[in-house]
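Have a look at this one before I ask anything.
Just one protein chain is left out here, and the rest sit where they should.
Lettered A and B in written order, each chain numbered from 1.
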Amino acid sequence: MFSLEGITKTIQDWLFSSFSPTVALLIECAIIILLAIALFALLGLVLVLMERKVAAHIQIRLGPNRVGPGGMFQTVADTVKLIMKEGLTPDMADKFLFNLAPFIVMIVAMLLLAPIAFAKNFQIWDINIGVLYVSAVSSLSVIGILMAGWASNNKYSLLGAMRSGAQIVSYELSAGLAILSVVVLTGSLQISDIIESQKDGWWLFKGHIPVIIAFVIFLIAVTAETNRAPFDLAEAESELTAGFHTEYSGMRFAFFFLAEYINIFIVCSIGATLFLGGWMPLHIGNWESFNHLMDYIPSSVWFMGKTFFLIFLIMWFRWTFPRLRVDQLLNLEWKYLLPISLFNILLVTLIAIMGWHF
Amino acid sequence: MFLKEYIKDVYNGVTSLLKGMRKTGYYFFHTKEIITEQYPDNRDTLKLAERFRGEVVMLHDENNEHACTGCTACELACPNGTIKVITKFDMTPEGKKKKAVDTFIYHLELCTMCNLCVEACPTGAISMAQNFEHSVYDRNKLTKRLNKPGSKVREGVE
Partner (left out) sequence: MYTQTEVIKDTTASGSEGELVINMGPQHPATHGVLHLVITLNGETIKKIEPHLGYIHRSIEKMTESLTYRQFTYVTSRMDYLSAHINNLACAMTVEKAMQIEVPERAQVIRVLMNELTRIASHELWIGAMAMDLGAFTPFFYAFREREMITEIMEDSCGARLTMNYMVPGGVMYDIHPDFQKKVKAFVQQFKDKVTEYEDLVTNNVIFQSRTKGVGYLSKEDAISYGCSGPVARASGVSCDIRKIYPYEVYGKVEFDEVLDTAGDSFARYLVRVKEMNQSIRIIEQLIDNIPEGDFQAKTKAVLKPPKGEFYTRVETARGELGVYLVSEGGTTPYRIKYRSPGFSNLSALDHMARGSKIGDLMATMGTLDLVIPDIDR
């Protein structure tokens, strides 16, 4: 059976038997960096293509179908085009911050990869405060966006950045509370522990209605945090042309674009880990033969399947709903999501204390 | 009371959103609803309406004869100065002078396809063709001569 765990173990054993521990560790780091960058590029290409195809089919169109079979290489061609383009820096812009901003957004997205468990025992860094790390680091990306908006010396960019700031700071709250409800049930912040606790069933099914509510709130909040429609006020094409990245072109624009999709991937994988059991196969109670069959599907496939399902949901939102207004966006958070999630976490705590969950 | 309103609000909001998602989801999974026309690929089967106005052409029969008498009614009818008819005088067998078309110049780049020239033509010499792929690299190619070289007016057309 195919397993990523076996591959990593073979490589590690070989490295540690051939080199001194320090050198082996350094080589491992280099491999991880390479893999992370490769994953980034690959995800960017796949997700952008997926977005365009999903949008096209929802809009009764065909979508890209000229470059490669079924338009498979469309995003590759787009990337080549973006690399060839000149990266303009506007006059009177703060050049240092302007050039720094896309990299900050990218670095934040890269940092978030660390605690994600892609498959069974296939994780870069199984930190014991994994969930806390994710929510802490993900809020950093707003700095990059604010920086981009401020440094562009463009009023549309500035408005977009300010909107984004207000939005991300508010939606952190309900995203955090939704994550917390699973943490309460598990009793651990470590990603591997959370996944382990879902061995006999995913939290979405085990935790009764409160966890389902938490899951819905999580989905809404992360859609807002990643600046996706219907919460794409920071970009708001019809209002602010392109919001905070109006002035960016070429590869620096591509970085923002890429970071958006990587962020979607990361928040969806967090959602899949917390609520849908990460790489854990679907197990139903005492159906031994069924559970056994499910175990034959590799854990990485489970993880990717769940993550891409959530990504599809978020794309589905984007191509269905109109955009909210900036005050309605904050209303939704402070008048609806936050009270509901506060009440919800009480319920979850009650369930956890009384042991009512399965 | 307030709480009831609040819950009703949330419920109605969520159901309205779900209804929209059901509709878009239906189209996502029903790919036969796709309406895209694969234009350059379906060129052979592409059928335009017979009245579609693509460009002005002069109808020639198999004897290389047309029905244009050179009356310049189309030139007068055209709002944009698209048509320029250069006339000459032919000698009829009886030895009389007769007006005839020498060169019928048509500026496609000026034409708005309003069909007024075709309406104005008393002999039905010109009509609209269904060709719509007019892109050329040289602007001069858009200025066309509509009467074919060596063509002459059909017998009996006045």
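Here are a few things to note about the model shown:
Definition applied: contacts are C-beta pairs under 8 Å (C-beta built on N, C-alpha and C of every residue); 3 or more make two chains touch, one makes a residue touch a chain.
The shown structure was predicted, so the numbers you read here are calculated from the model rather than taken from an experiment.
From the set A:78, A:232 or A:333, the residue in touch with the chain omitted from the display is A:232, counting the whole complex. Contact with the chain not shown here comes from a single listed residue; of B:105, B:128, B:142 or B:157, that residue is B:128. Note that of A:76, A:132 or A:326, the residue touching the chain absent from this view is A:326.
Mapped onto subunit B, the interface with the missing chain covers residues 12-13, 16-17, 19-20, 22-24, 35, 48-49, 51-53, 77-79, 112-116, 119-120, 128. Taking the complete complex into account, residues 55, 58-61, 91-92, 155-156, 159, 163, 229-230, 232-233, 236-241, 319-328 of subunit A touch the chain not shown.
In the analysis below, only the chains that are shown with their structure count from here on.
Per-chain CA centroids place subunit A at a distance of 51 Å from subunit B. Interface residues of subunit A facing subunit B in the complex, by the touch rule stated above, are 54, 57-62, 316-317, 319-321, 336, 340. On the subunit B side of its complex with subunit A, the touching residues are 10, 17, 20-21, 23-25, 27-28, 31, 33-36, 38.
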